[in-house]
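A single protein chain has been removed from this complex, and every other one stays in its place.
And then chain A:
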Amino acid sequence: MRSRVIGCALGLSLAALASGAVAADKVSDGVVKVGILNDLSGIYSDFTGRGSAVAAQIAIDEMGGMVLGAPVELVAADHQNKPDIAANLAREWFDQGRVDMIADFPTSSTALAVMEIARQKNRVTMLSAGVAMAAITDKCSPLSAQWMVNTYALAAGTAKALLKAGRKSWYFVTADYTFGHSLEKDAAAMVEAEGGKVLGVSRHPFPGGDFSSYMLKAQGTGAQVIALANAGNDTINAVKQAAEYGIGRSDKQVIAPLLTYITDVKSLGLAKAQDMYLTEAFYWDYDDRSRAFAEKYFARMKRMPSASQAAVYSAVLSYLKAIQAVGTDEAGAVMTQLRSMTIDDAVIRNGRLRADGALVHDLLLLQVKKPAESKRDWDFYHVKAVLKGDEVYPKPSDACPLNAKG
């Protein structure tokens, strides 16, 4: 993989020389370099991993591999979900590697570490997979953008839509650590604000293992919604074991995982996942534009892109377009340009980048299809509603100093 990337880059730089383009002094070091920092081998590698680098390459190819006459290069590395490794890699990339922007960060702690370094070194970070609220509240940075979504919007999206459909009584099955708690808190606040009622909570140790106990308890309360405030294998096991006991199979009681990627649904299979409600920032089969991008991706990866992989594409594309428009790759100028643009591409719709770094855009409320309704592999979702960004994103927080000015 690495040799291919290097080969690609080499080819592109040769092309740049051959065309005789004056690699303008507008671009620092004569090259625009994009870094993808994520989990290439661990628990988040399915929805980020190598696929994210492929998505970035698609965006670069669409720009013709050049911006302002300078070649665009791509590097990728594994941060192993450890903030110290991420910080070291980022320093090396900024200091010696001439990297101008780093994207992805499936683990929020790595994102927060690199955001701070990038800010000191005047470079850009784009969190396509990092969803923590801290990135747009107390740890916000003028040179960072949270490109896909945050936990509040995901929880609020699903909660609001289900409440509107008259599902007022809720039960939470929550992973017992910060992430699960904040997901539960945001969704529960929404439930109570809209006149619903939280009937109970089971907070399970992380990782969970056997969820049948919690799911049966949830079923016993008669709650109309069993919300899963956890992620990854915990969500998968909870749904799988609920199916075993026939929980969530009637319209009276539905299961709503608050953070789910299409890769989780793929792994569960439709027989187990059917009828669940969830919110995602992107679904490949949404319309012609999203399908066109997804087909390009599929041709290289033999899988459909997850929302965060798709968000990498959008982030890199928007970043390069902003450089093109503003005529320099200086971080501050590029960010100002990004904030003034309307982001509208194959992945992100009606996007507007806020001062605090939140990219407010349309999200999709989805319901998992029944096996009989799915016509092909990866044909997984009914799009139930398009959720307007302003309705589901959190209000700018006072904890972020960048919000104070405006």
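Going forward, a contact is a pair of C-beta atoms (placed from the backbone, for glycine too) under 8 Å apart; a residue touches a chain by one contact, two chains touch by 3 or more; residues count from 1.
Definition applied: contacts and distances are computed from a predicted model.
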Missing subunit (named according to UniProt) among the choices "Branched-chain amino acid ABC transporter permease", "protein-glutamate methylesterase", "Hydrogenase expression/formation protein HypE" or "Sulfatase": "Branched-chain amino acid ABC transporter permease"
Selected residue (touches chain absent from view) among A:Glu62, A:Asp176 or A:Glu391: A:Asp176
Which residue of A:Ser202, A:Asn350 or A:Ser374 touches the chain not shown here: A:Ser202
Of A:Ser41, A:Gln120 or A:Thr342, the residue in touch with the unshown chain: A:Ser41
Which residue of A:Pro71, A:Gly196 or A:Gly232 touches the chain not shown here: A:Gly232
Hidden partner interface residues of chain A, rising order: 41-46, 176, 202-205, 207, 209-210, 212-214, 216-217, 220, 232-233, 236-237, 240-241, 244-246, 263-264, 266-269, 272
